[in-house]
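A single protein chain has been removed from this complex, and every other one stays in its place.
By letter and in written order, the chains are A and B; residue numbering begins at 1 in each of them.
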Amino acid sequence: MNINVCKALDRFFATYYQPDPEMKKRHEQKLILITFGLFIAFNIPILLLFDSSQNLFGIPKVYVFIFLVWASSILLTFYITKRYNE
Amino acid sequence: MKKILIVDDEPNILMTLEYTFKKKNFLVFIARDGEEALELLKTEQPNIILLDIMMPKVDGYATLEVIKKDDNLKNCKVIFLSAKNKESDIKKGLSLGADAFVTKPFSIKKLVEKVEKLTTEE
Partner (left out) sequence: MSSVGLLVILVIYLSFLFVIASWAEKKKNSKWTNNAYVYTLSLAVYCSAWTYYGSIGVAAESGLSYLTIYLGPIIIIPAWIVVLRKIIRISRVNKISGIADFISLRYGNDRFLGALVTMVCVVGILPYIALQLKAISETFHIVTGTSSSSNILNDTTTYVAIALALFASYYGTRYFDASEKRKGIVTAIAMESLLKLFFFLIIGVYVTYFVFDGFQDIYDQASILENFDERNTIGDFPQAINWFFLCMLSMFAIFMLPRQFHVNIIENNREKHIKTAIWLFPLYLLLFNLFVYPIAWGGNILFDGVNVNKDMYSLLIAQLFDNQILTLLVFLGGFSAAISMIVVSTIALSTMLSNNLLIPYGLIGKMQSEEQIKNSSLILNLRKIGIFSLIIMAYFIYRYFALDYSLVSIGLLSFVVIAQLAPSFFGAILWKRGSAKGAISGIVIGFIICFYTLLLPFAIGIANLESSFITEGLFGIEFLKPFQLFGLDYLEPVTHSFFWSMFFNFFTYVAVSIISKGNYRERNYAEMYVDIDRYITDHENAFVWKGTAYISDIEKVLQRFLGEEKTKRALRIFNLKYGIDKDTTMADARLIKFAVNLLTGHIGTASAKILMESVTKEDIISLPEVLKILEESKQNILLNKELTGTSRELQELSTQLREANELLRKKDKQKDEFLDTVTHELRTPITAIRASSEILHDDEDIPEKLKKQFLQNIISESDRLNRLIDKILDLEKFESGKQKIYPTENDIVETISKAVKPLQQLLKNKNIDFIFNDSQYEVIAFYDEERIIQVITNLLSNSIKFCEETLGVISISVSKKDDALSVDVFNNGKNINPEDLDAIFEKFYQSSNQTIKKPIGSGLGLAICKQIIEVHKGNISAENEVNGVRFSFTIPANKFEISEQE
């Protein structure tokens, strides 16, 4: 096999195969799962479980719940995008 | 009388060269490798050295490097005599300080001419 042919084929394959710049599908699905989780967490019945204005760290309980869930979703999302970023 | 040192590990080539230059009234010294040559050069200062490159023990390049460091051999001319004929080899040889590079197989007549030319420049 001629060396020049080898070089040419090499270049061809290098440009044809484009590495996937996105995350793999299954990691994307994890994020969709977070959406579903939030949907349920921020609505009945789960939300009503924490529905109270009682004092918790100086804030009504329901606020604590909402903000905690909110913050966790940020952390989770951050983790997933950083970890599985190809 | 002009002195010549011929360094080559091939006995047949040495023989022909020795005969040639003896006939031209040179005082001929021979060595079969770089080591022998350097040993000889400790005591003799020839006018010109014919140096093969591919030799056992110490090769031609290394030998020339040592020669160039020796003040006593300042005026000694060196001709490389080698079957190596790639441009890079010739460049290397000349850059080390050889005065000429003759490739094998060579013409005896032309070699003699070159030697005489180099040794009459004083």
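One rule holds in what follows: a contact is a pair of C-beta atoms (placed from the backbone, for glycine too) under 8 Å apart; a residue touches a chain by one contact, two chains touch by 3 or more.
In this text, all values refer to a predicted model and were calculated from it rather than measured experimentally.
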{"item": "Visible chains in contact with the missing one", "value": "A, B"}
{"item": "Residue, one of B:Lys2, B:Lys57 or B:Lys92, that touches the chain absent here", "value": "B:Lys57"}
{"item": "Positions on chain B contacted by the hidden chain, ascending", "value": "9-10, 12-13, 15-17, 19-20, 23, 54-59, 83-84, 86, 104-109"}
{"item": "Contact set of chain A toward the excluded chain (per top definition)", "value": "1, 3, 6-7, 9-10, 13-14, 16-18, 21-23, 28, 31-32, 34-35, 38-39, 42-44, 47-48, 51-53, 55, 57-60, 62-63, 66-67, 70-71, 73-74, 77-78, 81, 85"}
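One rule holds in what follows: only the chains that are shown with their structure count from here on.
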{"item": "Rounded Å distance, chain A centre to chain B centre (Cα mean)", "value": "78"}
